[in-house]
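Removed: one protein chain of the complex. Kept in place: all other protein chains.
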Amino acid sequence: MFSTIAFLIISFVTLLIFAVPKPLKYYFTLGLLVAGIALTSVWSISVLTGSEQLREIPLFLPSAGTGFVLVIDALSAFFILVINITVLIGFLYARGYLAPYGQRMNALRFSIHYFSYLWLWLSMLMVVMIRDGLSFLIVWEIMALSSFFLVIFDAEERSIMKTGINYLIQMHVGMFFILVAFLLVQDATGRMSFDALGEYFAGHRNLPLFLLFFTGFAIKAGFIPLHTWLPEAHPAAPSHVSGVMSGVMIKMGIYGIVRVVVPMQSDLLVTGILIVVISLITGVMGVMMAIVQNDLKKLLAYSSIENIGIIGLGIGMGVIGQALDNPSLTLLGFSGAVLHILNHSLFKSLLFFNAGSVYHATHTRNMEQLGGLMRRMPWTAMLFLTGSLAICGLPPFNGFISEYLIYMGMFNSLSGSALYPSILIVGSVAALSLIGGMAVFCFTRAFGITFLGEPRSEEARHAREAGRSMIIPQIGTVALILLIGLGSPLVVQPVFEIVNRTWSLASQPMITGAFASNLSQISIAGGVFVVTLAALLLYRRYHLGRRSVTTGPTWGCGYTAVTPKQQYTATSFAYNYNHLAKPVLQTRKEIDEIGENEIFPGKKRFASHSDDLFKRNLIDRPVDCVAGLLKKIAVMQTGQIRHYILYAFVFMLLVLLLAMLNIL
Amino acid sequence: MVNYLIVLFAITLMYFASAERLSTYIRLVALQGLLLCGIAVFELKEVNLANLLFIVAETLLFKAVVLPYLLSRIIRRSGVTKVHRQAVPGFYLLLFSIAGLLVSVILATILLNPFINPIYLAIALFTLFTGLLLIVTHKLIISHLIGFLVVENAVFLFSLAIGNEMPMLINVGILLDIFVGVLILGFFGLRLKAHTNELTMLKD
Amino acid sequence: MMLLLFFIISLALSGATLLSRNRSVTKVIATTFAVMLIAVTVHAFINIGKTELTYFTYESTSVLLLAVLALLTMPTVWHGFIYTRDDTLKRYNIYHSGLIALMTFMAGAYMANTMTVLWIFVEATTLAVAVLIYHDRTEMSLEATWKYVFICSTGIALAYLGILFLGFIYGRGDAPNLSFSSFSMVISNADPLYLRIAFIFVLVGFSTKMGLFPMHTVTIDAHSVAPPPVSALISTALMNVGFLAIYRVYTLFSTTSVLSFMNHVLVLAGLFSLLVSAGYMLKAKHLKRMLAYSSLENMGLVAIALGTGKHGYYAALLLIVLHSLAKSSLFYQMGQLSRILHTFKLDESGRYMKLYPAGAMVLMTGMICILAIPPSGMFISEFMIFKAMVSNGQWFVLTATVILLCFVIYAMSTRIMHVSFSSPRDGLELKKPGFVSPAETVSQFVLLALVIMICFYQPPFLVDLINRSIALLP
Partner (left out) sequence: MTMAGFILIAVAAFFFPGIILRTKSLASGRKGPGLFQPLKDIAVLLRKGSVFSGTTGLIFRIAPSVTLASLTGAMLLLPFAEQKAVLSFEGDFILFAYLLALGKFFTIIAALDTGSSFEGMGASREALFSMLVEPAFFVLLATFAMFTGYTSFSVIFNHFFITGNDYVLIYSIIGAYLFVQIAMVENSRLPVDDPKTHLELTMIHEVMILDYSGFDKALIHIGTYLKFSVYGSLIYNLVVPAGWNIILQTGLFLAVQGLFAVVIGFTESFRARNKMNKNPKFILTLSAIALIAFIVILILTEKLA
């Protein structure tokens, strides 16, 4: 009862944001946020600690549908925590980020922004808590809508507006898929809820329904080829928003998929294989496209797609494990996925925040304009580095743990499984390792070009370190990353618990026990690494202290007049790679050639874009074609009366004819 | 007797297709008014006298006199006499209306109904067809107006077909005439450019 | 008795406005009329199902639509005051007398229980609307008015033919009045062919009023000149009149064998409407015309909903109600917008968010509502339509609808967002904006709030009304 009222109060008080005076809006929002986070976190922890298996909080009951009832099980509880962490840190970061917009935008703009932020958060919470279909669709759509308003914060820019609307439409299309899927369930079982899925699956073929749901949710999650909105929307949004969107919002798609996968009963194997294949494509293509991006945030967006691929791989493996009833594959696959959701939400938001700080300081996201920021904004650089290391899954950071779980799931089940599964698994292992390698390539490039070397432009040269209010919140994220990385046993056990409860697996003590020891060994290794490193550095300090240390110019092979322009650029760093990946990526080059009779060539420009094949062929072309068709159809409004009458005349004759022929 | 009148009516319709001058149109309209009046007189045996008188008066007054008068005034003012600016050449118009006649006859036979005189049905349908055809194939506002009058005659014929059962329907239908009268007065009072078809400021 | 009083008094009032010597009198008159209309609505709601003056019945559908009208009266009248502020007294009075007449006729049309009476009232509305459309006295408004009147009267003539065909289905010596109740007696042994033809004529004829394909064209032209408050009425309450006429006939025939035929025709018309509206919204350059097209789109949805049946019936009525609320508030907003931007042309407008934040909020909220994106209540009815489609297995219709809807959403959102945020295209500079008090948007926000509320909570009386009015349908 208390929870209900509290939650309702919070969601209605959000409306007051429009009344609050401009300077106080931020703190008002923060207050609401903290209150709500406290409330919901208490719920989820009470569920996670198992003091209650399931918690039901009925909100009001609308006459349509079975109503808004918040149901919290282990999975929802987990997601609630993830959402709360990212949203809170994002908002703390936002204060510094939004400061410069203060005078440019009127109070209403800020109200809308904060209001949407609050509602993005609330709707995400409700998405993971609501089971009833109609209510789910409503909050699902509210989530899309609020994020839309967040994306178009800088709405004067036409491109941003275009992106935002494109995003809105794609979300709407996804919603229709889910809607139809739910309606099928409703039609078959008379109930329209996630709880009714089991009943449906028991009686009907599972794959078609799953495909409908999957398509709908995959658009949100950004599985290739349904990802096209993602690399557009993330750069367009302000960084705290892109952090939250990429950190948790796209995970809502994953959540949906999991909810659907859990009650599935037949077609498991083919479903699993499907998920795995799509996820591998997503992972590989995602990181491949990430490597060639020059826009820092676009790069991060593509890498989000890659990580979605990894999560999907985990889930797919889990499903296959269920199909072959191979408990360890099931447990490890799902746990890897679940843990990677948490991890990715941490380091990806971290990366986005710092990309934001860079943009904030230099007003450009184009890596070709950056460089040498490490010395100018050391904190940001170190935070970004941490994020990069973590996202590459390198020990002793958290990314490694989740990837390790997924790897182990696959390796353990290799010897036991039959021919085709083992081929699939080895393929996935190869792909996953390739993804890892490419991630290293991608982020050495991102970090190295952006933060190291000499600045490539004036903006970069005069960059200032981001404000304290933007740095400090992120320390929290880093702490979490290291905690998971070095203290993995503490985190993985609960994750196992969550997975066991969600899929109601008979918990395998031998696997979980073995893993406790494995993980502790990993922690030890990490510890050894850290200690050795520390020792080495200390000794190095002492050693150099007793010898002459001088500084000179970088070795230029005898060439002395070195300018920053001669550094390796983002493009040139990816050149070799681009050469390999040409068939997939199709990089367009624009060069103005030197003319025949041009003795003294003037200024020339060279530009290279690598645009998204899927976007062009799957979205743009068909849409343009249909839109053109519609415009052609729309020629009736001639303004001439006789035409107006003619339509009626023809329509009547047509229908009469059909009526006579009994066609209608 | 009624049937002769109706056939005559049909012939006037044919003339609409072939007529060249607006004045002809107006005469035809007037003629149709008279014919309808006659038809009403001979057809409506079962309605009470007052009602019959009302109907007759209406047809004579409005259909045969007032509306033609108004129209002719407009024509005089706007100074156009010929029905040029057709979207379709007159010859095809004729063909169309012949086809229309056939179609309506066929329709009538399909719609055959013990209580309704089939020839009514046929001609009424044909009238409707002609009226719509006039509107659709002409560009001048004035011709549109005439087309509308024809459509309205069609309505009147239809209502006559069951006038004996429910005279109320006829009376209601008559409202249309008054309505149109108001309409014409209203608009050509407002100097609507009757002779033009330049009414295309509003379009996409 | 009450009803007779109402008609007499309101016509008297409408006449009186013409004679009034100063604006405040007119204002008083208009306001009293509004109050009276609301009173009538309440009266109708209290003794629902009762018949007065033999030709009028407080049938639940009538009460529903009457309630919508009553809800819109006050704001319409009020925005009318503001809009006509600067006109001469004569035109001021004409405007309001026309407005009162229009509302009276619409109320009559809602409550009519006989086809012919309904028809007469519809015809009457045309005249009243003509007066209002012509209010600006420009070449354009003249043209629009002419077109509107001409096409509407043609439509009405066609509709009348439909009624006559209804008449034909009587044998000799049957009940001589065309009230729906007496129809429903004899409808069962009627010749289906006649029913079909009658339905087609009625559908096409009244599609002028409902703004449905094929006769949707005039309303759209009318919108581009009509005063915003009037547009608000034309594309809500008046469309409801057209809908009601068609709905009555549909209900009447739904017990016979032509049901499936009617459904097909309705779906056909609906899909055409969606198609046309989607195409035009992609091309629209004029804000009010775009809104008009969105009404066309919504009417198309309503037609499809009727045609789909099952939950579709409920959806149709809900959609009609909500669309009236949302669309009217958007049109009211157009009034303020024209005073800020001095234009409805999209290319010349922009930065509304800076110039008039409250208005921009209305625009965006209204957009969300009208596009049936949750938390808009219209989503519920859209949802029900799809529910019906799925359970009928009409996959083609469903797919087509979804695709077209997406295009509509795209077109509308781009335009509204452009107006709210971006600066005018190709460097056109905005004229000096006049001041408009944010308070004027209150009524619009209230209406939109109602629409949003429906998404989460539908008041039982509403549900009950709708359920009663669709009780006769299979």
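For reference, chains read A, B and C in written order, and residue numbers begin at 1 within each chain.
The working rule: a residue touches a chain if its C-beta (ideal position, glycine included) is under 8 Å from a C-beta of that chain, and two chains touch if they have at least 3 such contacts.
Everything quoted here is computed from the prediction, not taken from an experiment.
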For the chain not depicted, the shown chains it touches: A
Listed residues A:Asn106, A:Ser517 or A:Asn617, member touching the removed chain: A:Ser517
Listed residues A:Gln103, A:Ser504, A:Asn576 or A:Asn597, member touching the removed chain: A:Asn576
Sole contact to the chain not displayed, among A:Leu414, A:Val584 or A:Ala607: A:Leu414
Residue of A:Phe28, A:Tyr255, A:Phe334 or A:Phe400 in touch with the missing chain, whole complex considered: A:Phe400
For subunit A, the residues touching the chain missing from this view: 371-372, 374-375, 378, 385, 389, 392-395, 400, 403-404, 407-408, 410-412, 414-416, 418-419, 422, 425-426, 429-434, 436-438, 440-441, 443-445, 447-449, 452-454, 514-515, 517-518, 521-522, 524-526, 528-530, 532-533, 536-537, 540, 543-544, 547-557, 562, 564, 566-568, 572-577, 579-580
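Definition applied: only the chains that are shown with their structure count from here on.
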Chain contact graph, described as a line, ring, star, complete graph or other shape: complete
Core chain by centroid distance, with centroids computed from Cα atoms only: C
Subunit B and subunit C: spacing of chain centres that average the CA atoms, whole Å: 31
Length of the line joining the C-alpha centres of subunit A and subunit C, rounded to whole Å: 44
Touching two or more other chains - residues of subunit A: 634, 637, 639, 641, 645
Shared interface positions of subunit C, touching two or more other chains: 147, 150, 154, 193, 197, 221, 280, 283
Parts of subunit B lying in touch with subunit A, wherever the complex brings them together: 87, 110, 132, 135-139, 141, 144, 197, 199-204
Residue ranges of subunit B in contact with subunit C within the complex: 110-111, 113-116, 128, 135, 141, 144-145, 148, 151-152, 154-155, 158-159, 161-162, 165-166, 168-169, 172-173, 175-176, 179-180, 182-183, 186-187, 190, 192, 199, 201-204
Complex interface listing, subunit A residues touching subunit B: 634, 637-642, 645-646, 649, 660
